[in-house]
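With one protein chain held back, the other chains of the complex are shown just where they sit.
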Amino acid sequence: MSTTNGTTAAAALPTYTKKDFESGVDPRWCPGCGDFSIINQVQKLLPSIGVARENIVFISGIGCSSRFPYYMNNYGMHTLHGRAPSFASGLKLSRPELQLWVVTGDGDALAIGGNHFIHTMRRNLDIKMLMFNNRIYGLTKGQVSPTSELGKKTKTTPYGSADYPFNPPALALGAGATFVARSVDLEGAHMGVVLKSAAEHRGSTFVEIYQNCPVFNDGAYTFLTEKAVKAEAQLRMEEGKPLLFGKDNRKGIRFNSQSAELEVVTLGEKGAVEKDVLVHNPRRDDPTIAFMLANLSNRPGFPTPIGIFRAVKLPTCDDLNWKVINSAKAKHGDVSLRKFLSSADTWTVE
Amino acid sequence: MSTTNGTTAAAALPTYTKKDFESGVDPRWCPGCGDFSIINQVQKLLPSIGVARENIVFISGIGCSSRFPYYMNNYGMHTLHGRAPSFASGLKLSRPELQLWVVTGDGDALAIGGNHFIHTMRRNLDIKMLMFNNRIYGLTKGQVSPTSELGKKTKTTPYGSADYPFNPPALALGAGATFVARSVDLEGAHMGVVLKSAAEHRGSTFVEIYQNCPVFNDGAYTFLTEKAVKAEAQLRMEEGKPLLFGKDNRKGIRFNSQSAELEVVTLGEKGAVEKDVLVHNPRRDDPTIAFMLANLSNRPGFPTPIGIFRAVKLPTCDDLNWKVINSAKAKHGDVSLRKFLSSADTWTVE
Amino acid sequence: MSIPEAAPTSKREVEQVETVTIRFVGDSGDGMQVIGSEFTKASALAGNDLSTFPDFPAEIRAPAGSLAGVSGYQVHLGGRTVYTPGDAPDVLVAMNPAALKTNIQDLRLGGMLIVNSGAFNEANLEKALYKKNPLEDDALKKNYRVVPVEMNTLTQHALEGSGLSSKEVARCKNYFALGMLYFLYGRPTEPQVQSIRAKFTKKPEFADANIKVFQAGHAFAETSELFVNTYRVPAAKLRPGLYRNVTGNQATALGLAAAAKLSGRQVFLGSYPITPATEILQESSYFKEMNVVTYQAEDEIAGIGSAIGASFGGAIGCTTTSGPGLALKSEMIGLAVILELPLVVVNVQRGGPSTGMPTKTEQADLLMALFGRHGEAPMPVLAAKSPGDCFYSAMEAVRIAIKWMTPVLLLTDGYLGFGSEPFRIPEEGELQPFAVKYQTTPNYEGGKFMPYLRDAKLIRPWAVPGTPGLEHRVGGLEKDSLSGMVSYDGMNHEKMVKTRAQKIANVVEDVPDLEVFGPAKGEVLLLSWGGTFGSVRASAEALHGKSVAHAHLRWLNPMPRNTGEVLRSYRKVLVPEVNNGQLALYVRAMFPGIDPLQHNRINGKALNISEIVAKVNELLG
Partner (left out) sequence: MSIPEAAPTSKREVEQVETVTIRFVGDSGDGMQVIGSEFTKASALAGNDLSTFPDFPAEIRAPAGSLAGVSGYQVHLGGRTVYTPGDAPDVLVAMNPAALKTNIQDLRLGGMLIVNSGAFNEANLEKALYKKNPLEDDALKKNYRVVPVEMNTLTQHALEGSGLSSKEVARCKNYFALGMLYFLYGRPTEPQVQSIRAKFTKKPEFADANIKVFQAGHAFAETSELFVNTYRVPAAKLRPGLYRNVTGNQATALGLAAAAKLSGRQVFLGSYPITPATEILQESSYFKEMNVVTYQAEDEIAGIGSAIGASFGGAIGCTTTSGPGLALKSEMIGLAVILELPLVVVNVQRGGPSTGMPTKTEQADLLMALFGRHGEAPMPVLAAKSPGDCFYSAMEAVRIAIKWMTPVLLLTDGYLGFGSEPFRIPEEGELQPFAVKYQTTPNYEGGKFMPYLRDAKLIRPWAVPGTPGLEHRVGGLEKDSLSGMVSYDGMNHEKMVKTRAQKIANVVEDVPDLEVFGPAKGEVLLLSWGGTFGSVRASAEALHGKSVAHAHLRWLNPMPRNTGEVLRSYRKVLVPEVNNGQLALYVRAMFPGIDPLQHNRINGKALNISEIVAKVNELLG
């Protein structure tokens, strides 16, 4: 057990199974809710990441998605609407050896919680944030969210929403996140791979998971997940591979340096060949291409990218902080209370 | 006078001078503060924009910069730390005919106010936001701000800050702002031009103004403003012109489609010619190139762009809202209170 | 409140009952809210006074058949004034084992239990954590009049050959229950048939099915010998007029819209969704033609900020929330206090602290409403007393806010917000318009405008952007007592603190004197505020003839001028509250010498009338 700061004693880890990460409380989501598929992937992943169960903490805000920690057999906090990243930030800075996961919804993370979200991203705190994006407020039964589409009719926008939505990966990139990815509830295997990379990344980690809310926003992602359209609609980004999609991977994404824009080409048509297609590299220092890909989903005629937009290694905020703390500790050694209190102009009264 | 919503009676405007926009209260900023130069440009601009003085409202949060409204002879609100955009949003939605300016600082807008900032940007509310970025908390006397450099020593980070800073235009672009620009306190003429464009833009408008705080963060921008380095350090973006800089404009920014990155070229060297240089176009729908330019200032070896990153016309949130409201009004006409209250299942008791 | 004992003969008689409380309970998918409100409507048409309350399961849908998934709807109808949805049901309609388990303890002894015995299969019993079938339990039959009905099968029979799937058939069984109750309470069936038809215009096959099942239920109740009597609740003596049903949240939304009409100004509602306040925003978002502008902000702080911004622009800024949101808004409310701009903050209280029990009611935000701001920041606080009263309270809050240029806090609660009652729609002209005057000319020597120059009541002028010549700045720093410009002068500050306090104290001129129900002097005064009005008034009525009176505080700040006098006219003051004693504490603070007794329940529900009555009887000795 580690109760002091520093590093956790590297005891041999038990061999975990998925069951070890189930709290025993039955998840209380509506039948068919996408959240079930997500928790399933997370519980499947954790046995393999080499972190002791007691050193993992799940922190959430408020929302359907935010009930997540109750169902995990780790340490967990179900906090206040929008504020999960703030708790995680303090806990991470206080005890950097813990692995922290924030679980949140589109409203929780981006409406009331937008500020903590962008600051966690910019600081590059080593926190893994999973945002279940159902483009609606689920728990409060169907109001517009910051990811709801323009014109969307909801209980608070009966004549259609007049607000443009956020593009969450673009926002995360604008804020400076070092790991940004997207997956989909129905694509379990894909999600598993993305989550594994997220678990391995050190630094601010943002994973948007498209999640269907069958009760208040059913079918939000059928455009992406229906068998019939899937191949054309999904752009699966894989490191080192060209950005191909469509039936038989016949289409690709090319950067047109004339217009300085991305465009869709069909291989074999108008002279387009595979080597023109942009090769996916999420490790570029500059976030621009990642940003461009993130914005694709806003643009008509383009597929929606899933996978990892960006994964860049930079010293984390927690590491930088503890470097300073440890050097101060090393320099001063163990200071007695009296000595500490006396480090100022003093005088003696006799 | 317009006291109801709708449009202001288009009475002939008086001919204003700069003095008409001075409240008569002497600005209380420290001698040499960059804020003086900014207010000077704003007061110079307003006579020329064709808006009645009484229809302009300045709204600020808390900070040195936020004292701004007191010195303007318009309607004004000096509100709470970080919250100015929220007041402006309500006022704009309630009375769309008013012209709203939010004046804020780097701490006010991006620390405590970050959430209202990104939401105002994404909604494309017709609000003009001027952020005086001195990379420090001025009013509270010198603490780290979200735009302070990594490693910066301030009163709260005596051993250097462990937080990566925001790049404000990149954040605004990530959030969906339709107008994003940057200028510098010492470049009065440049600022005047940028402010004029901001005044003309309809939609979410963000202008970052680099501002020197001689008391708590002196010289933050000498790397950009000192005569000796200015030409090499500033990249002045002008619509339709190639992105040239340096002594005699010998250098340019080129997009390398091989690496999918921007690079600096010297004209005449290694075969670089002017037509390779990226031509600045702030009107692209896709925000990517604007984002790439915004990120330049983070990258060693690149100049810092000033001017307009993005200026794109999209229906504003306030317009979309009032379209719905006006159509409901047109459809229902003037409804009596009794009729309104009766629109439900009713029964009569006799 | 009184169902007659089982009649000795099997000949069915029509029994007159003064009031009856019926609770419908079943799985979330069983349509209990639907038949509850249909029955309510029929009772309203029959001229009964009414009060209803839904009992939703927690926010997220629980698995079908589980204890957590039980949904309920209670209606209390009467031939006289009905104050609450009723302490304990006289009739419980339970559609499955889980619903029975979570509700049976509330059924009054001797009450009638109509139960869908067809749902008591092994799977459902297990989900409800029953070890054996409770319907086979003798205790149940001893304590209640149990009427088991095979609704599943009877519904299937009714729909044989309809072509509906078995799932669709199952969905109709709530109408079987409804049909039985229509027979039992002698409601005419034709309007209900119409209503079903209207509801399913787009799916006539469902209309037909539900009508069939409804009629089958009615016929079954009539022909089977399960019911000894049928009942009639006479019409109540209600004030004549046109009526509708309203929940408290609807009424609040309607009240704000009415205030827009009466003042001729825009209502700007900037809010963030939160249970149980969300409906106010949702309802209001339909009222565009009434000059109501709604805005779902990014969070509670932006919600109230947008409202204050709109108020600066001349609108009536409003914001609606519940406890956690009110906490977040407290800095902003303080700003509205120092700016002296009109603003209405509606707080629909729920169980706390923290996220607490979002779907349950409580009255524990009173002290926060009164004192929960930094610095000296007094503001008017009022509380609605019934669902329908939310309408008048919301209007009153607006009227005070714009007359006195001040934020006003209106407290309601989950019990009022979700509960409903008949609401008489005011006649044309019955409600007085209240004009809003903007300042349009300079008010000071030299043609100057002084935004903080006050009138005799200490009210400052409201000048709005767009008015030439009155350009001015307002802010959160202490301000000069005339110009409103920043002032760090200590004595100016003291003056402003006292002036703001005095202005709010002056609002008492708009606060009616406290009225007493019952004897003007005596042993015990019941003192209530907010949503407990109904329970406490009903208790006082039940104690009629004893030396017990009831007074209800609608205004908490300022309190009515005669409050102290009233309190001192009784030997004992008892304050029943759904909290740990907040009004009691406040009364002690405001009226030294008065030390009220307390009756506190904090279980997420309205107060129980019988408990209050018992407590008072104990006090009477």
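Chains: A, B and C, in written order; residue numbering restarts at 1 for each.
Methods note: a contact is a pair of C-beta atoms (placed from the backbone, for glycine too) under 8 Å apart; a residue touches a chain by one contact, two chains touch by 3 or more.
This one's a predicted model, so the numbers in the text were calculated from it and none came from an experiment.
Taking every chain of the complex into account, the chain not shown here touches A, B, C. Shown as candidates are B:140, B:197, B:281 or B:298; the residue that touches the absent chain is B:140. Note that of C:61, C:108, C:288 or C:605, the residue touching the chain absent from this view is C:605.
The residue from A:89, A:133 or A:205 that touches the chain not shown here is A:89.
When you scan A:43, A:73 or A:161 for touch with the missing chain, the hit is A:73.
The omitted chain makes contact with chain B at the following residues, 26, 28-31, 62, 64, 67, 80-82, 111-112, 114, 137-141, 143-144, 146, 155-159, 215. Looking at chain C, the residues touching the absent chain are 58, 323-324, 326-328, 330-331, 334-335, 337-339, 349, 351-360, 362, 364-365, 367-368, 370-377, 475-478, 486, 488, 490-491, 493-494, 497-498, 501, 579-580, 585-586, 588-590, 592-595, 601-605.
In the full complex, chain A contacts the hidden chain through residues 1-5, 8, 23, 25, 52-57, 59, 62, 69-70, 72-80, 83, 85-95, 97-98, 115-116, 119, 321, 324-325, 328-329, 331-333, 335-338, 340-342, 344-350.
The rule is short, and it goes like this: only the chains that are shown with their structure count from here on.
Distance between chain A and chain B, defined via averaged C-alpha coordinates, is recorded as 29 Å.
Residue positions of chain B with contacts to 2 or more other chains are 115, 119, 321, 324, 328. Shown for chain C are the residues in touch with two or more other chains, namely 288, 298-299.
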